[in-house]
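One chain of protein is taken out of this complex; the other chains stay put.
So that you can tell them apart, the chains are marked A and B in the order they are listed, and the count of residues begins at 1 in each.
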């Protein structure tokens, strides 16, 4: 079973793209409290100069793990209209929550002729950010909630901190909406303690070839293609590890890996994460076994890459 | 009323994306003549090493104002076909002007089965650049002309120069077609005298929620989303200022802000500009009151951010 106290905390924090500071503060506190029990105490980099990002440097890094801390959601427009942040699923009747200067908000969404509306009884101030109402369900086999993408990736990164000796653990912003923190993070990393590879700790999709309970997904490609030489190194280690894992070969989908590839440095990258059903809906669903494999795989790979 | 001599000059200079040197030269001359009367005399950066961009550094900058000096237009192709530069509105019968080695050109455009043609009586040499014929109309309330986007943003930046004590004023290229000068400009700025924020001095759209005469637009988002913390700082100052302003929340549209966000530096950005009707047509229309608010707002914000 995952550590449910942390997981519940981070699943309940709202942090749509561009508004991640509550999440950053939570993580900063958690790291401060917990790091004494970690194998290595990391250097912590945060603050205005780094916007709402948070970086932890353990020992002498050869690589980095990136976990994005932003989520999809909605922003109120004029009248009672909403515009999406990232690519949320819009299902009529879904509850959204948030607050503006006039107080807390809970409302339903509905779609009409391609536009999205809320049914809140009063005007919502323009520019207010709304998130899916959270509803966490745990069974023996599954966790279901809004924002498993990417709270589970964040959780995985936090678990990795416990045993990591050398490497960066990086909490990035803006992944769901346009991107743009990775270039600045990479620049900072390469000037502080440079890396040669990056693992993307994020959640992917259950598809025709990717199934619940078959283990963590190592992505051979999505819209972008990591370098074959690096993939082969990872696949060989994954094989050795005996940790359950499966391969993804998709033509669509993207991640922070895209921006690592386009960076002005030769940095290899690979997406490794558990798959989910009901993507970008309030009912994202992940196999607990796959989450477990994800945590195990990162622990296995990081000292060996 | 705006300073019509400058405004008429810059509205009459042709400078489609990639061919901005006439505009750069005009601005360079204007700056040389006028800067003695400015509160602070800036350092001027221009020349081949900076392509057709122009940068002015006032005092000790904390931020920068970016105004793009290129415009949309057309380029002659083979036969009597045209291809767009940026995203111009194509209305049959619109007059275009330009010149090639064979002499001056004035012709009409028409669209046929998705292709654009001109009706000039002779062949136009392939690769020749054409712009909308200019027609400036001023009333008590409005200015109407081609290329208010972004001649008014340039005008605003020039007005700001008169009183600016600390900050960069940057005239960028290629905004209308693909972008690409901002990354190099930012790199130059960060190495010369680094900044923490950028304001985008450009023109936006009248929409369902953005109206003429309601003041300068502060954009909460377009296709891209600035960081909430920075937006809130601006909105608080704007409130204090009592300068007329309105908020924009759109899901589409983009600006030089996009490239600031994707830069390898943590630089906050926000789009602030008057709204226009008849976007990218020869009859772009802006409220003089909104233009006035734009000039006032930049003067108010720059020393306070």
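Here are a few things to note about the model shown:
Here is the rule we go by: contacts are C-beta pairs under 8 Å (C-beta built on N, C-alpha and C of every residue); 3 or more make two chains touch, one makes a residue touch a chain.
All values derive from a computational prediction rather than experimental measurement.
Within the set B:186, B:206, B:249 or B:294, the residue that contacts the chain not displayed is B:186.
Of the options B:19, B:149 or B:175, the residue whose C-beta touches the omitted chain is B:19.
Those residues of subunit A that touch the chain absent from the view are 208-209, 220-221, 223-229, 231, 247, 249-251, 258, 261-266, 268.
Where subunit B meets the chain that is not shown, the touching residues are 17-19, 21, 49-53, 75-79, 83-85, 126-127, 129, 174, 177-181, 183-184, 186-187, 263-264.
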